[in-house]
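I'd like to ask you about the structure that follows.
The complex appears here minus one protein chain, its other protein chains still in place.
Going in written order, the chains are labelled A and B, and every chain counts its residues from 1.
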Amino acid sequence: MLTIKEIAELVSGEVIGDENLTISGAAPIRDAGPTEITLADDPRYASKLAASAALAVILPAEFPACDKTCVVVADVHAAFARLVQHFCPPTRGAVRGISPLASVSLSARIGPDCIIEPYAVIGDHVELAAGVHVGAGVVIEPGCRIGSRTRLFPRCVLYRDTVVGADCRIHAGAVLGADGFGYVTRQGQHHLSAQLGRVVIEDSVEVGANSTIDRGTYNDTVIGMGTKIDNLVMIAHNCRLGKHNLICSQVGIAGSCRTGDYVVMGGQVGIGDHVDIGDQATLGAQSGVMNNIPAKSVYLGSPALPIKDQMRNWAVVGKIAEWYHKWKDMLRRIERLEQVLQEEQTRPTAAQAAAPATTQPAPMSDRRVA
Amino acid sequence: MLTIKEIAELVSGEVIGDENLTISGAAPIRDAGPTEITLADDPRYASKLAASAALAVILPAEFPACDKTCVVVADVHAAFARLVQHFCPPTRGAVRGISPLASVSLSARIGPDCIIEPYAVIGDHVELAAGVHVGAGVVIEPGCRIGSRTRLFPRCVLYRDTVVGADCRIHAGAVLGADGFGYVTRQGQHHLSAQLGRVVIEDSVEVGANSTIDRGTYNDTVIGMGTKIDNLVMIAHNCRLGKHNLICSQVGIAGSCRTGDYVVMGGQVGIGDHVDIGDQATLGAQSGVMNNIPAKSVYLGSPALPIKDQMRNWAVVGKIAEWYHKWKDMLRRIERLEQVLQEEQTRPTAAQAAAPATTQPAPMSDRRVA
Partner (left out) sequence: MLTIKEIAELVSGEVIGDENLTISGAAPIRDAGPTEITLADDPRYASKLAASAALAVILPAEFPACDKTCVVVADVHAAFARLVQHFCPPTRGAVRGISPLASVSLSARIGPDCIIEPYAVIGDHVELAAGVHVGAGVVIEPGCRIGSRTRLFPRCVLYRDTVVGADCRIHAGAVLGADGFGYVTRQGQHHLSAQLGRVVIEDSVEVGANSTIDRGTYNDTVIGMGTKIDNLVMIAHNCRLGKHNLICSQVGIAGSCRTGDYVVMGGQVGIGDHVDIGDQATLGAQSGVMNNIPAKSVYLGSPALPIKDQMRNWAVVGKIAEWYHKWKDMLRRIERLEQVLQEEQTRPTAAQAAAPATTQPAPMSDRRVA
């Protein structure tokens, strides 16, 4: 329990409202209860905030006036994170140093301040820079090199000669450097192609849980600095991702693709092999890409099209069953028009009509084609 | 080898036919050989059963008459499972107690009758209720709590403070509680957002092999009681799944989604962030969902539409290349009609025609556009 006054001190904020209120916890707008504090980081959430049960709220200065007691701060998320941690402190475990239950090769070079948890395997000639944290059960095969402060979460696997930069986070179950899926078929049998490249992960990269990045055929598969990769993503052999990409969950990138910098891919995107994606391009979720994508463009759909075109096409396809009936009706009406006109043409012309008429045209209803 | 008589005794069934037949094994309709017994659980398989090589069959009472020797039982699947186990008994291994090869923190609380297999890691302050079975190489980080009789299969990973209820099955390689994929971009760098929530799995939940469920930003990611999740599924941070959902393989659910109870998702469904799925809604395989889905509805396709509309649209799209030619033909015919009519209009009117004609209209065939 904290008073608003105590909260304001904790997060260096300014109170607007009753500083004696007592707060029991911190939760997002949708979940906060009547004795909790919430946060709102953008004025467009003003109506959601008004509807929230929360007793108080952490706000940025630019937020419009609000009925609830407010604590105004410079960085809403930093302040709120501090509060959440106050109310729900994470359990601390005491891992440090090299567990006697880990298997560390005598030829491995382990930098200062490394943590190696139980059942991790560090192969021959592996190099860990300072402050690397190797989780329980991680396997680092011979010849790998890991940069400073990088964290390998439990049970990730680095195949032979994989290179990971500094300040990376490789989550549980991720597999870096498995064989590329390349085969040559001879006499009805598929033979694995060469697997001589490595996986090279530059600095500040994050790889999500159970994602896989395959090694290159002759050259390396490379993930550029600052790129973030979500869970269950597949990046195939020979790919070269640029810097600061954001690759959402379950994306699959086939062999030998390249991406520029600041590329964004939504979930479940699939990219065919040898495709280049330009700088700052965005691919919507579930896009299927078979051709190069220009820089700064936004594509969507499978096959992918520029988002404007795709949205327009989808709008039409969404009512195409209606149009189907209209087309059939249009066809019928065109046929009727043709028939009427043809009959008109067989009517006596004006010149002939000057003479007495002998036949009357059949009534319209008889001439209709169903 | 068993006689039909022995089989009937084993499964408490009633024989129709020759109880002295000798049976060598049990297999499904499509696979059963001429000395084997099969099963049929539904009258609509009567023709498949007639075509099967099986010598005999386990049937429910409501099944129509059948040429083969039958053993009629109350619960076809329970009876058949018993037979399969008789013919192919699973190998029994002798795991019980806590392996001396596991790493169990002194501060962990281990309930009675727990099994902990080799190389499992149980972190500080972890609590295992009675009868929990922790498979080989499982990693349970500090602060996790596991309910009674839950089974964690080999090599699954529970990040810090994850909560799993009673009677759950978490399959091999599943990762619960890794970081959510949320970033704030400042000065061209993506900074990981707070990861202060947990993963909370309620009772009787199953999570498939290599699936991943990310922890919440401030609040918990929650999987409701009785929900079953297949392999390679991704459930992102802050999601709250209801009770008794069935989530098939390779589904991806983005951040902050909610589902009601008894929701069903086919394989490879993708759901965008902040989407709500109503009770008992069904999403067909490969659906892409960007908007809320009402309760009890059935949606399909990407972007998803109500199944009736989608099937109708797909039917039209499936023959759209044909229609493309029809549209071009229609356009041509409309143009021709317009031309003819225009020429008609330039013909003398009836009134003018009373005077002697001076020009003849060109014959129709000359005026047509190919």
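Everything that follows uses one rule, which is that contacts are C-beta pairs under 8 Å (C-beta built on N, C-alpha and C of every residue); 3 or more make two chains touch, one makes a residue touch a chain.
Because the structure is a prediction, the values reported are computed rather than measured.
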Of A:2, A:157, A:201 or A:300, which residue touches the hidden chain? A:157
So which of B:173, B:224, B:260 or B:303 would be touching the chain we can't see? B:173
For a quick check of understanding: of A:10, A:29 or A:121, which residue touches the chain that isn't displayed? A:121
Write down which of B:50, B:74, B:130 or B:320 is the residue touching the left-out chain. B:320
Of B:136, B:290 or B:307, the residue that touches the missing chain is B:136
Can you list where subunit A touches the absent chain? 103, 105, 119, 121, 123-125, 137, 139, 141-143, 155, 157, 159-161, 173, 175, 178-179, 181, 183-184, 188-190, 192-194, 196, 210, 212, 214, 217-219, 232, 234, 236, 238, 250, 252, 254, 268, 270, 272, 288, 290, 302-303, 305, 309, 312-313, 315-317, 320, 323, 326-327, 330, 333-334, 337, 340-341, 344, 347-350, 352-357, 360-361, 363-365, 368
For subunit B, residues in touch with the removed chain: 26-28, 31, 39, 77, 80-81, 84-85, 88, 90-94, 99, 101, 117-119, 135-137, 153-155, 169, 171-173, 204, 206, 208-210, 226, 228, 230-232, 244, 246, 248-250, 262, 267-268, 285-286, 302, 314, 317-318, 320-321, 323-324, 327, 330-331, 334, 337-338, 341, 344-345, 349-351, 353-354
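In the analysis below, only the chains that are shown with their structure count from here on.
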With chain centres defined as C-alpha means, what is the inter-centre distance between subunit A and subunit B in Å? 21
